[in-house]
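Every protein chain but one is kept in place in this view of the complex.
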Amino acid sequence: MERTEIRITGFGGQGVVLIGYIIGRAWSVHAGGHATMIQSFGPEARGSACSATLALSDREVLYPYVRRTDILVAMSSEGCEKYVGELKDGGLLIHESDLVAPAVRPGQRACGVPSTRIAEALGRRLVQNIVMLGFFAGVTRLVPLEAMREAVRLSVPAGTEELNLKAFDQGLAHAETAASAPSLEGVKP
Amino acid sequence: MSTRTDDTTAREHPIAPFIRMERMPHIWCPTCGIGTVVKCYATALADSGVDLDKACVVSGIGCTGRVAGYMRLDGFHSTHGRAIPFATGLKLGRPELLVTVFSGDGDLVGIGGNHFIHAARRNMDLLVVLVNNFIYGMTGGQNAPTTPLTAHSSTMPFGNFERPFSLPHLAASCGASYVARWTCLQVRQLTWAFAEAIGRKGFRFIEVIAPCSTLYARLNKLGSGLDLMRFYHDNVEIRNGADTREVDIGYQEKIVCGKFRDEERPTYLELMHEHYRKTLGDRYVPMPPEGGLIRGED
Partner (left out) sequence: MKADPRGVLTGTHYLDGDFACGEGAMAAGCRFVAGYPITPSTEVVERIGRRFPMMGGTFIQMEDELASMAAVVGASWSGTKCMTVTSGPGFSLMMENIGLAAMMETPCVVVNVQRAGPSTGLPTMVGQADMMQARWGSHGDYALIAVCPRSPQEAFDLTIHAFNLSERYRVPVLVMMDECVGHMTEKVVIPPAAEIEVVPRRLTARPPAEFLPYQTNGSLVPEFARAGDGFRFHTTGLTHDERGYPVMTPECQAKSVRRLLDKIRLNAGEIARVEEEDTGGADVVVVSYGITSRVARLGVGLARERGVKVGTLRLVVAWPFPEARIRELAARVKAFVVPEINMGQMVLEVERCAAGKAAVVSVPHAGGNVHDPEAICQAILGAAR
């Protein structure tokens, strides 16, 4: 994989950092790649818009921050507005379709999932982020699914693995319903 | 008569085994009270039967700060104001130690005041002996947080207008389990107080009022150290159990002495062990009493 820059954003409590953590862990620990995650700190991280960034690569990540994101995962409209500007031309916006109105530039693509509704249907709104993660995994196919599942299993609180894997699979299934899944072609160099 | 004198000098001083005699004479001025306090402490230590190998003294900086260097115990002469946190680390690093902090008023409640109140709040397992001479001695008679109102110091040449701390009240209100005040005239009571405090747990605070003839007495024209001892004799009022709100010291006014508090309260270490045992159960591995040393041979 060439260097791929990802930003995940949402509001506090949506589990933004955990999404970044699981993707990074899956790619580096379980799929043998390199993944550097940085979470935003400071007053903004305690309040509303919260974000985490990831740089994935086959080689060591030398530059730790993202500059022109390939993929923006937005779970709140505030976060989306704040960061959509750094999404590169031809980049991909993945969003919570009930909460975020996708406003992308021509040439950029957007696809959404009602992850909160899906999580609520599973009985736990809290797993919304894992639904989003499954959707991300299905849409991008950046990281092998087995590595993702392994990372989910090892990263969520003990006793909730089954529920979270179910959430992951539901997000994944949503990605596979053709209409919502645009091709990644062009997103990656 | 000469024979008698020879006899006395030939006999070792009763506390000599507790003192690094090779370091005598000490730096304290004639009629300074600190030596008396050391004598009382050493006597109490001897009477208590504690394992002297496990007894440590930690001092800060200043005249009283030299105690750690004169007692033949593991002794640590640390930085100005930091004797209490230094002692806290020593105690927590090897919980079986009996750790006594010996320092002055400027050190422990001036520059080190924050550490004092927090150690008392935690009921940290330390015996804290504060020798209060109302002034900064070693640096030359500057104003202390204990200098009584109107008393003169080299930095308050027209008399002190800052309100001083009442130390027993400070210690008691922060949570100390044992609080007493004596002057170094009451050697028996002071020795008993040390013995009693050595046998207690938690933050034990003993304030000892001691004469500084070179600076406090001189700057205030109070005569010699002996005159200050005479003043204690005439003006000490012993009121065990007194309300610590009523034991302030005014300039050349009565000095209320006594044991003001002696309560069994859970100490820092007890609270920690109890809490972790409750929350972690069998998973809790406390630091062993002999400390966390990892030996090469093991």
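First chain written, first letter: the chains are A and B, and each begins at residue 1.
Here is the rule we use: a residue touches a chain if its C-beta (ideal position, glycine included) is under 8 Å from a C-beta of that chain, and two chains touch if they have at least 3 such contacts.
All of these numbers come straight from a predicted model, not from anything done at the bench.
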{"item": "Which displayed chains the hidden chain touches across the whole complex", "value": "A, B"}
{"item": "Selected residue (touches chain absent from view) among B:G93, B:G199 or B:G250", "value": "B:G93"}
{"item": "On chain B, residues whose C-beta touches the chain left out of the figure", "value": "20, 23, 52-54, 56, 58, 68-69, 72-79, 81-82, 84-94, 96-97, 114-115, 118, 272, 276, 280, 283-288, 290-296, 298"}
{"item": "On chain A, residues whose C-beta touches the chain left out of the figure", "value": "20-21, 24-25, 28-29, 34-39, 41-42, 60-65, 151"}
